[in-house]
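Note sheet for the following structure.
Here the complex is missing a single protein chain, while all its other protein chains stay put.
Letters A, B and C mark the chains as written, and numbering starts fresh at 1 in each.
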Amino acid sequence: MKREYFRDKCGVFGIYNNNESANLTYLGLHALQHRGQESAGIVSAENDKFYSHVAMGQVIDIFTEERISKLLGNMAIGHVRYSTTGDSHLLNAQPFLVNYFRGKLAIAHNGNLVNYEMLKNRLEEEGSIFQTTMDSEVIVHLIAKSQHSDIVARIKEALFLVEGAFSILIMTENKIIGARDPFGFRPLNIGILNDSYVLASETCAFDLIGAKYVREVKPAEIVILDRNGISYDTIPSINRKNSFCVFEHIYFARPDSILFNKTVYSFRKRLGHLLAQEEPVEADIVVPVPDSGVAASIGYSEFSGIPYETALIRNHYVGRTFIEPKQSIRHFGVKLKLNAIKEVLEGKRVVLVDDSIVRGTTSRKIVKMVKEAGAKEVHMRISSPTTNYPCFYGIDTPTRSELIASSHTIEEIKRYITADSLAYLSLESLKKALSSDHSDYCYACFNGDYPIKFPWMDTRLNDTMFK
Amino acid sequence: MKREYFRDKCGVFGIYNNNESANLTYLGLHALQHRGQESAGIVSAENDKFYSHVAMGQVIDIFTEERISKLLGNMAIGHVRYSTTGDSHLLNAQPFLVNYFRGKLAIAHNGNLVNYEMLKNRLEEEGSIFQTTMDSEVIVHLIAKSQHSDIVARIKEALFLVEGAFSILIMTENKIIGARDPFGFRPLNIGILNDSYVLASETCAFDLIGAKYVREVKPAEIVILDRNGISYDTIPSINRKNSFCVFEHIYFARPDSILFNKTVYSFRKRLGHLLAQEEPVEADIVVPVPDSGVAASIGYSEFSGIPYETALIRNHYVGRTFIEPKQSIRHFGVKLKLNAIKEVLEGKRVVLVDDSIVRGTTSRKIVKMVKEAGAKEVHMRISSPTTNYPCFYGIDTPTRSELIASSHTIEEIKRYITADSLAYLSLESLKKALSSDHSDYCYACFNGDYPIKFPWMDTRLNDTMFK
Amino acid sequence: MKREYFRDKCGVFGIYNNNESANLTYLGLHALQHRGQESAGIVSAENDKFYSHVAMGQVIDIFTEERISKLLGNMAIGHVRYSTTGDSHLLNAQPFLVNYFRGKLAIAHNGNLVNYEMLKNRLEEEGSIFQTTMDSEVIVHLIAKSQHSDIVARIKEALFLVEGAFSILIMTENKIIGARDPFGFRPLNIGILNDSYVLASETCAFDLIGAKYVREVKPAEIVILDRNGISYDTIPSINRKNSFCVFEHIYFARPDSILFNKTVYSFRKRLGHLLAQEEPVEADIVVPVPDSGVAASIGYSEFSGIPYETALIRNHYVGRTFIEPKQSIRHFGVKLKLNAIKEVLEGKRVVLVDDSIVRGTTSRKIVKMVKEAGAKEVHMRISSPTTNYPCFYGIDTPTRSELIASSHTIEEIKRYITADSLAYLSLESLKKALSSDHSDYCYACFNGDYPIKFPWMDTRLNDTMFK
Partner (left out) sequence: MKREYFRDKCGVFGIYNNNESANLTYLGLHALQHRGQESAGIVSAENDKFYSHVAMGQVIDIFTEERISKLLGNMAIGHVRYSTTGDSHLLNAQPFLVNYFRGKLAIAHNGNLVNYEMLKNRLEEEGSIFQTTMDSEVIVHLIAKSQHSDIVARIKEALFLVEGAFSILIMTENKIIGARDPFGFRPLNIGILNDSYVLASETCAFDLIGAKYVREVKPAEIVILDRNGISYDTIPSINRKNSFCVFEHIYFARPDSILFNKTVYSFRKRLGHLLAQEEPVEADIVVPVPDSGVAASIGYSEFSGIPYETALIRNHYVGRTFIEPKQSIRHFGVKLKLNAIKEVLEGKRVVLVDDSIVRGTTSRKIVKMVKEAGAKEVHMRISSPTTNYPCFYGIDTPTRSELIASSHTIEEIKRYITADSLAYLSLESLKKALSSDHSDYCYACFNGDYPIKFPWMDTRLNDTMFK
């Protein structure tokens, strides 16, 4: 129910050496659709010729059989994107395809570069013309400017110069090169399907196409797929430190994916266990906010012994725009997606479980809806710590001032959302759930401890207009 | 997961005396979208002029703000439809709008008329020309032919002549008339929103627009909404007998609707209880086939004490058509919609709960998917009796020969779907769940006891080409 | 330049016994496109199955290769339509396809039935439901109601009952039947292409597909194309009298067609000769209003010896709607279509030739444009008599009150259009141009002598809101 606030910018997929490369990329993107619904695209290549179809909308609407049949070649990369910046949405959709002096490049990027503006300014001063307002474009210009003649060396130089989060796929006339930034913010995985190597943001894409999951691309690792099979290289980097995005686990990734070596669903259920242990409450039923709170709810119910009830029903046919009636309908926005079952809620003390609270407006509407359906008490339980800080590494969070927890106490938030009690999981419990490798994660959105700093970061943190 | 086999033909919605009638009908249809995704339409009326927009596709795609703004007037009826017959799909979409000698009529119909062909033949012999292949059209011709001058009398005569299932809304220049067939196969409900009366197939439509649920339209009842408010009349009928469709409760209706005076979710959960009691099994986890098996699963888990796990994850972005890869992907069709979580299933004895088995092909794929994810045993439990007979009253079931249970024993079905055990809820338990009013229901799809017979019914029952 | 005022309602085309029937019908309709640009449609038939594509727009935009390939069968009829009445434009497009008791019928009709409303009322009183507001639909209902079992007899009965103008094609499962009303208002021609018979509104359609022109269908004649080849029948009629539409010759038909046994271009040129003889003027150049005045201008120039100059240049890319600038541009509407060449007109005495004046507004703009380009004098010459009366037989003329000549003298019109002189061809000269068969024509738009009268004709003549 919070997809409108936190947004991971993208999902990427690539496959090499497969005569159904475009079709399998299409399926892979479909499996990654939850990572971005605004645009999607596929670029395939054959005999030095690139074939591209990129459009606004969802994968199943954009790609027809006819369109896929025109994406020839035995390698392809694809991209789904959530939000775009700049004037022309379609221009900013990916994969981004360019011709430069030494050939053709297609790029699919998930993440956010923090030194983009500085690099762009420098390149423009030297006469480069940017076609888009995407940060990813700066990588292309750096590749084009590099004096190395070998393409991998050129890419290595470009990726050394950019800073921030990137899990990226680059297709040339005869290679697909995948890379993950030295901090490893965003996921990127290697799979294998018969003789074809596959790269994807999440392992659920492998499951759909029947590929076997091999392992994660390591932070700073470069993976090269070409006719020699698979080979590896490394982005030169200093001061690197593992900083996997913990929010991918809490909210973004699909429950059936294996992320940073953990199954997402089981991890979320474990958060529910710890939440029940840490923040118990006398109640009659545990109700998830669908679908984000389902796994933690089951965990909470299991640990506490309080029965689990899916008392909020989701309408699966929700699209992006909706025509509002003039006459006031209570909780209108939420009603389009959810409806509360009166008979189940009436007279009950309800534990309502969700994964996070961002602005608080949606939680407020849901709590009210549950109460109007007859609940006697509503105890809100959140399976992560309070979200206090914006993300600069690829998650589209609101500005700090819009994050309700950055300026309100938990008691104040409880009153705002009209709950009878409110509790969050502690950072300690979150780390406990991650167990031995908890120090490999980035918790900046909870504690403000940013792994990569950059010149105007402080301004941004205080800038209410940031977004 | 079975929406591709059982199909209720439609959902209807109407509102009288509201200056946002088209907008609220649009919202109402959105809430009823699960009853039909193939076409949708709204007809509104003002000062003897009718405004119509009917198109193929889903409600949110069909209606833009601009289109709704052109549907003027303070009354409107709407329709969502699943399947169509005949050559021209759009022609068969509803509401169906005609001009006849005494004025204009718009009709939205849910159900199926069993004496349609006989009546159509008779009317055509007399020179009537049919525009569509919808059974609903016969009602319009009967109204046009009636010698009564009063519109309600004309409608009464027409509805007396047709036989079968109908929950129908008819809009004239100054009235909305709702009616439910004397057997009451399909639901139809009355709601109120401030000064406006609302009629809808399911109560979840009232919840979305903030209307209050009043009561069901009774079998054989005619409800007239006009400037005098609400009034009632009755379809003359002999040998009528309450025959509410039990399958609406088991599968079609939304869990948050109140149907035939019972909350659907709670009823389904109770089926789960009874199923656990009747068909217990030693197991480690209870897993629902999403979303149709969720409520019964929770019930099964609750009664049996076996933990509930959502180990099958649904992809919400599934559309109607999908491009298949040439290379074989195991369980391809099911993988587009579901993925199994290995970590949860590995080594487990799984109770897999669904509401029904139609052809068995989908169940087979799901069982295999669960086993490939590592499940040690899969015990399939179905929260309804075996489906042996086709429906003639508005549910789009396959022919008898395609219903696996009509020609196979439970043991054979078990082997076909590769489950370790298979059990269905007994008809007795189903009736027990319905409690005191169980005799008001139609169980024809389970026991072949058809409330309305018609001349070529036997042929149809044996006709493998029926559909 | 007057296509916006006078409109012939349609063009029809049919071909029997040709395995490219849809494709050739598409080409035939393209050749008849000038007879109607609002909608077009083709219905083909094979083995009792009809295939139809009807849409708003022009032939080349509506029909793609894929769409034509789906119109199977070795017979087809097609239709282009100008204006529609009623609410739903597409519903009123033709060919009109119905299923009735005894089979399928597709109808393509050019003309206007004067007793349509009377017949429709009678049929509706008996319970028939009309799907469209087209007069053509009444024919279908009459066919359906007929007690004859033979289809030709049924059609004969229907065509006997309707009154007015019709050149009509009717396709059944195994026949194409063409008929022309007993007065012969609209043209209809027979052609032959190898073993295939062709019927078309104008002979230019035969030229495009390489068919040979055989002869006109005679007034009251019925032509039956079936597997026995071609055969003939007659609509029973009393008081019939040849009444060919002279305006087809003056304006509607394409110059390269042979119409009522005369080549249109030559006839129009002859009108120019007679106009020059009857209404001479001292001038320097003869300039046509393109394209309607071209042939008459050449005739005028030839007879008078005054040089012919195409000093008004037509923009061929004009579509239907145009966005007007807010700032006033002189003669804006006309400028989109025409531009005057200053160098040619400067200081010249100009004879401006057109075929008719309807409201006078366009002529006024053109005369002013010619004067602003520097013409010293503008002498308007019209190659037909003054248009005083509306047409009830298939030409979409304005109401009588909008016809400038019905209420103004030629002197007044001259002043209104700001010409230095204005003259029309006399009715006598028009008849002279037609020579021996001049009594076979209808001149009602000039002299009000209507061949078929009907009850409310007088009201219509005086009704300013008629259109």
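We take it that a contact is a pair of C-beta atoms (placed from the backbone, for glycine too) under 8 Å apart; a residue touches a chain by one contact, two chains touch by 3 or more.
These numbers were taken from a predicted model, which means no experiment stands behind them.
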item: Which displayed chains the hidden chain touches across the whole complex; value: A, C
item: Hidden-chain contact residue, picked from the options A:127, A:305 or A:347; value: A:127
item: Hidden-chain contact residue, picked from the options C:10, C:27, C:281 or C:350; value: C:27
item: Candidate in contact with the missing chain, chosen from C:256, C:282, C:411 or C:449; value: C:256
item: Residue touching the undisplayed chain, where the options are C:142, C:209, C:380 or C:395; value: C:209
item: Contact partner of the left-out chain, one of A:100, A:232 or A:456; value: A:100
item: Touch residues of chain A, complete complex, unshown partner; value: 98-101, 124-131, 140-141, 144-145
item: Absent chain, residues of chain C that touch it; value: 20, 23-24, 26-27, 30-31, 33-34, 37, 58-61, 63-65, 68, 204, 207-210, 254-256, 258, 263, 265-266, 291, 294-295, 298, 301-302, 307-311, 313, 315-319, 321-323, 325-327, 329-330, 335-336, 339-344
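Everything below uses one rule, namely that only the chains that are shown with their structure count from here on.
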item: Centre distance in Å when chain B and chain C are each reduced to the mean of their C-alpha atoms; value: 51
item: CA centroid of chain A to CA centroid of chain C, Å; value: 63
item: Approximate Å spacing (C-alpha centroids) for the pair chain A, chain B; value: 36
item: Multi-chain contact sites of chain B, meaning residues that touch two or more partners; value: none
